[in-house]
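Note that this complex is displayed minus one protein chain, with the remaining chains in position.
Take a look at chain A:
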Amino acid sequence: MADGGDEPDEAEELSGRQKAEIAKWFLANAPAGEIQYVAKDVRSILGDDGIYEMAAAEAYPVHNKAHLIALQMPDRSGEVLITAYGELDKNNYFEPRTAQVATVDHVKQVCTNVRPASDEELPSPYIEEFRSTLADELSKYVGETYPKGTCAVYCISGKDAEGPGADFEFVIVISAAKYSPQNFCNGRWQSIWNVDFKDDPQFVEIKGKILVGSHYFEEGNVHLDAKNEFKDSTIFQSPEDCAASITNIICHRETEFMASLEESYVHLPDTTFKDLRRKLPVTRTLFPWNNTLQFSLTRDITRELEIGQ
């Protein structure tokens, strides 16, 4: 089929580009851990591997970054998170803990190679001290809190500052996923915290957002999406004190968010859900299907009364 078939007599038939756009939409909207299954379906519906591969090449990187997926690095040095903050180019991602650059295959969702980061890619020793102290403190917290969690701390501005007197900014990414397709259930947690170190006044501004998604689909399809945003601040101190207070703030906010999520679930059966449909009728007894004549009769009387008025 000709590309971009815009001829009016072909209005019913989609162009290759349109099909690819549809395929991309499905891939981009795949729930956590399900893109491979969505891809299989899309491929079979399209019946055209060329179009599918074009769509997959564009959609997978977007999906992988949005879902902050963690990939095992081939040298067993741990996992690299696929994030916009560590992206050097489409297939290369900076891993700050090991100071490596990981090359990834987006569609296969694997890391194929790692190399040590170059000096230009790394922060200055002054910044790195703040960053690595915070990263260490944070991985203790993530390790204790998320059974499948991964975190990374990136310096996204001011990484070359040699000493006090400069502003710089970190982004903390926490990502946890649990895929259980045999139980028809997948979920993910992600939180992203922007930490802005201001030299004058000595102040650290923290902005965060948490996103939680969970999908259960055994003979049905139910999605949970929960999110919230936060703002907080602390004093610009030594690397150790900053690491401790920032980690404490994050721990506190995330625990609070989790508690409010639980509360939303607790309120579901008796309050929230009731506004959609009650468990029992307002009469608190099952509907009198055996005796519905009363409703028709009452209506007739009401009608007659209305006419009589």
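The rule we apply is simple: a residue touches a chain if its C-beta (ideal position, glycine included) is under 8 Å from a C-beta of that chain, and two chains touch if they have at least 3 such contacts; residues count from 1.
Following the convention adopted for this analysis, contacts and distances are computed from a predicted model.
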Choices "F-actin-capping protein subunit beta", "Large ribosomal subunit protein bL27m", "Prefoldin subunit 4" or "Ubiquitin-like protein ATG12" - which one is the UniProt name of the chain not shown: "F-actin-capping protein subunit beta"
Contact residue for the chain not shown (choose from A:Pro125, A:Pro147 or A:Pro201): A:Pro147
Selected from A:Ala84, A:Ala166 or A:Ala244 as touching the chain missing from the view: A:Ala244
Footprint left on chain A by the chain that the document does not show: 12, 14, 18-19, 22, 25-26, 29-31, 34, 37-38, 40-42, 44-46, 145-148, 176-178, 180, 185-189, 210, 212, 214-217, 219-229, 234-235, 241, 244-245, 248-249, 251-252, 254-258, 260-265, 267-269, 271-283, 286-287, 289-290, 292, 295-296, 299
